[in-house]
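Presented below is the structure to which this report refers.
The other protein chains are all here in position, but one chain of the complex has been omitted.
We call the chains A and B, going by the order they appear; numbering starts again at 1 in every chain.
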Amino acid sequence: MAKKDKNLPEVKSALQQPNGDPSMKPDHGLLIHRIVCYVVLTFFSILCLFFFYILIINSTREHNEITAGFSLIPGVSFVNNFVSAVTDATIPVVRGIINSLIIAGSSAILSIYFSAMTAYAIHVYDFKGKKFMFNFILIIMTIPTQLSALGLFTMCTDWHIRDTFIPLIVPSVAAPTVFFFMIQYMKSSLPLDIIEAARIDGSGEFRTFNTIVLPILKPALAVQAIFSFVASWNNYFVPGLILDSTENKTLPIMIAQLRGADFLKFDLGKVYMFIFIAIVPVMIVYFCLSKFIIAGVAVGGVKE
Amino acid sequence: MAQQVAVEKAPTPKKKGGGIGKYKKWGYIFMIPFTVVFLVFQAWPLIQTFYYSVFEYFRSGLDYIGPNFVGLDNFASIFDFSKVNIFGLTYNTLVMWAIGFIPQIIISLLFAYWFTNVRLRLKCLGLFKTIIYMPNLIMASAFAMLIFSIFSDIGPVNDIIKIFNNGEPFRFLDYTYSTMGLVGLMNFMMWFGNTTILLMAAMMGINESVIEAAEIDGANSGQIFWKITLPLIRPILVYVLITSLIGGLQMYDVPQILTNGTGGPNFTTRTLIMYLSSNISGNPNYGLAGAISVVIFIICAALSLIVYYGFAADKTSREANKAAKAALKAEKRRGV
Partner (left out) sequence: MKKRILAALLASATLISIAGCESTATTSSTGGTESTADSTAESTADSTAESSTEESTGGDETPDPAKHIDKMTLAEGEGTHLNIYVWNDEWKDYFETYLKDKLPDGVTYDFTITPSDDGAYQTKLDTDLPKNTQNTSDPIDLFLFEADYCTKYVDADVTLDVKDLGITDEDMANMYKYTTDVVTSSDGKVKGLSWQATPGLFAYRTRIAEDVLGTSDPDEVQEALSDWTKFNDVAAKAQEKGYKMLSGYDDAYRVFSNNVSAPWVNENNEIIIDDQLMAWVDQTKDYTDKGYNNKTTLWADAWTADQGPGANVFGFFYSTWGINFTLAGNSLETKTDKGGKLEVGNGEYGEWKVCYGPQSYFWGGTWLAAANGTDNKQLVGQIMKDFCCNADFLKDFSKVTSDYVNNDSIMKEIAADPEYGSAFLGGQNHIALFVDVAPDISMDKCTKYDQICNEKFQSAFKEYFAGSVDKDTALNNFYTLVIEAYPELKKPA
C-alpha cells in the first residue's frame, strides 16, 4: 500500500493522521479529554482482544486444566491439542481448511475478475439498456442471497450438483457489491483515453481489458479479493445447506458441528484448538495487511 | 457484508469514449458472464422459491407430501399468531439487531469524532483502528462457538461468577435477555470497528474550514458536533443504518450456533433466517420456506426504497454542504 497512492485519493487522506494547529496550546481540559479518550479506547481494544486472548490461552491448556478453572497463563499442551485436533477423524479439519481455501480462493478470483469485466462494460461502452442494468444491479445488491437459498437448494438437487463446490463458487461471478466498488474505482482512476490509445494501437477489446485495464485496477482488485475471500471463507449459511458429506465440508460447518450434542463430549482443549485453527490464521494475515484492509473499508464507504 | 461498499447514483447517460457503434457489442459481451450467472444461480432460484410459497410441499420421513397447490395457506400460517409467526421472528431479529446496533452507532460516532478531532491529536490511532476492526473479519460461526465456550456453565466467565455466587454458575442461555445480550455483544464487536472507519472517512470529508469558521464564531465542540458534523455526515449515517438493518435481517450464524439452532429460550432468539434454514434443510417444508422468503423479500424491497430515498437525501445534503461552506466563507470574510 505504501506504493503509489495516486489511484486511491481517499485512501491517502484516510491514512493521514489529522494534524492539529501547531500554534494551539494544550490546556487542562484538553488533557483530561485526551486521558478519557485513551481510557475508553483502551477499554474497547481490550474487549476486542480479551476473548481471543482466552481462546489462545485455552488452546494451550489441556481438558482438566480448563475445567479446573480459568487462567491467564498459557499451558503447555498446545502441540498435543493441535495434534489431536488435526488427527480427529469425525471433524477432518485439515480437509475443511483445504475445502475452504479452494472455495474462497476460486470465489475471490472469479468475483474480482468478472465484476471488473461487468463494471468495465458499463463504464466504457455505451449500449442500450446500460442504465437499466446499472440500476438493476443496484437493486439486487440489497436482496439477501438467503432468499434464493430454497430455490438454489432444490435446483442443485435436481441438477445433481448438491454436495459439490459448483453452487458455492460459480455464483461469485455475479457479485453486485464488488461490481459497485469496481465501477466507482474506474470512475476515479480509469481514464478513457488509455483505452482509446490502445484501440489505435490495434489492441482488441478483450486484450485491452486484460492487459491494460486490469493492471490499472490492481489496488482495487486486491482489496476486493481480500474481502471476497474473507466473506466466502466465513460463509456458513449456503455451504451449510449445500454440502453434507464430511469430506466436502468447509471450516465454518465443522465449527458449527462442535456445538452439536454428539461432539460436546469432546476434550475442551481440542474444542478451543478447532476454534483457534478457524480464527487465528485469519487474525495473523489481517494484522499483516491491516493498513491496506482498513483503507479499503474507508474507500468503500466514501463516495464522491 | 454489504457495508463495505458504497452505493452510488446511476451514472449520467452521457456519451463516453467507447460510444462508437462498432464497440457497442463488446458492452453486451462483457455483460454476459454476470448476467448468465445471475439468472441461473440467483434469479431462477428466487423465482422457484416464490413458486414454492403457494404449495403444500414437505417431507415426512421417507415420503414427500405434495406439491399440492394451496393458494395463500402458507402465508396464512406464518401470519397466524397461535403459531410461530413472522411478527415474532421479525421482532426477535430486530431486537437483537438493535441491541448490537445502538451501542455500535454511539461508540462509532464517538470514536470517529475523537479520531478525526484535530485538537485532540490522539496517538496510536493506527493501532486502535486495527484492533477494533479485527473482529469484523472473524468467522462468525467460530466467534459464536468461542463465546459459547467462554460463557458456558463450565466456561471461564462462570468460573469467575461461581466465586461470587456460592458456586452456582449463571446459565446465560436460560434467559432471553442474556442470550440476546450475547448475540448483541457479538454483533456489536463485529461491526463497531467497521462503522467507526466508515464514519471517520465521512468526517474527514468535511471541509475543515467549515469547522474552523464555526470555532471562530465561538461555537464549542459540542455545538460543532451536533450542529455541523452530524448533519453533514447524515448520508453516511443513513447508509450505515440501512446496510446494517439489511444485514441484521439476515442474522443467522451467531444465534444459530450460540443456541444450537433452538433459538431458545422460548423461541425468543429465533431469527427469520434461522426459521427459513430449518425449513429448507432440517425438517424440509418448502411451502413455508418459500412463504417466509417472499415476506423477507418484501421487507428488504421496502428498505431498498429507503436506500433510494437516502440517495436523494445524500444529494440534498451535498448541496447543503456546499451552501453552508459558501455561507461560512462569506461570514468569515465579513468577520475579518
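Please note the rule applied: a contact is a pair of C-beta atoms (placed from the backbone, for glycine too) under 8 Å apart; a residue touches a chain by one contact, two chains touch by 3 or more.
Computed from a predicted model, the values in this text were never measured in an experiment.
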> Pick from A:S59, A:T154, A:N248 or A:S290: which residue touches the chain that isn't shown?
Replying inline: A:N248
> Which of these touches the unseen chain: A:S71, A:S106 or A:T145?
Replying inline: A:S106
>> Among B:K83, B:K123 or B:K227, which one touches the chain that has been omitted from the display?
In response: B:K83
> Which listed residue, A:L30, A:I161 or A:A222, touches the chain dropped from view?
Replying inline: A:I161
> Residues on subunit B that touch the omitted chain in the whole complex?
Replying inline: 58-62, 65, 83-84, 152-154, 171, 174-176, 260-262, 264-267, 278-279, 281-285
> Which parts of subunit A are in contact with the chain that was left out?
Replying inline: 62-64, 67, 80, 84, 87-92, 95, 99, 102-103, 105-106, 109-110, 113, 160-161, 163-166, 169-170, 207, 210-211, 214-215, 244-248, 257, 260-268
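What we mean here is this: only the chains that are shown with their structure count from here on.
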> When the C-alpha atoms of subunit A and subunit B are each averaged to a single point, how far apart are the two points in Å?
Replying inline: 16
>> Quick check: in the complex, which residue numbers of subunit B touch subunit A?
In response: 1-8, 10-11, 13, 15-19, 23-31, 33-35, 37-38, 41-49, 52, 107, 110-111, 114-122, 125-135, 137-143, 145-150, 154, 156, 159-160, 189, 192-194, 197-198, 200-202, 204-205, 236, 239, 246, 249-250, 252-253, 256-257, 260, 273, 276-277, 280-281, 286, 289-290, 293, 296-297, 300-301, 303-304, 307
>> With touch defined as at the start, can you tell me which subunit A residues reach subunit B in the complex?
In response: 10, 13-14, 17-21, 24, 30, 33-34, 37-38, 40-41, 44-45, 47-49, 51-52, 54-55, 58, 67, 69-70, 114-115, 117-118, 120-127, 130-131, 133-135, 137-155, 167, 170-171, 173-174, 177-181, 183-184, 187, 192-193, 195-196, 199, 205-206, 209, 227, 230-231, 233-234, 236-237, 240-241, 251-252, 255-256, 258-261, 268, 271-272, 275, 278-279, 282-283, 286-287, 290-291, 293-294, 296-304
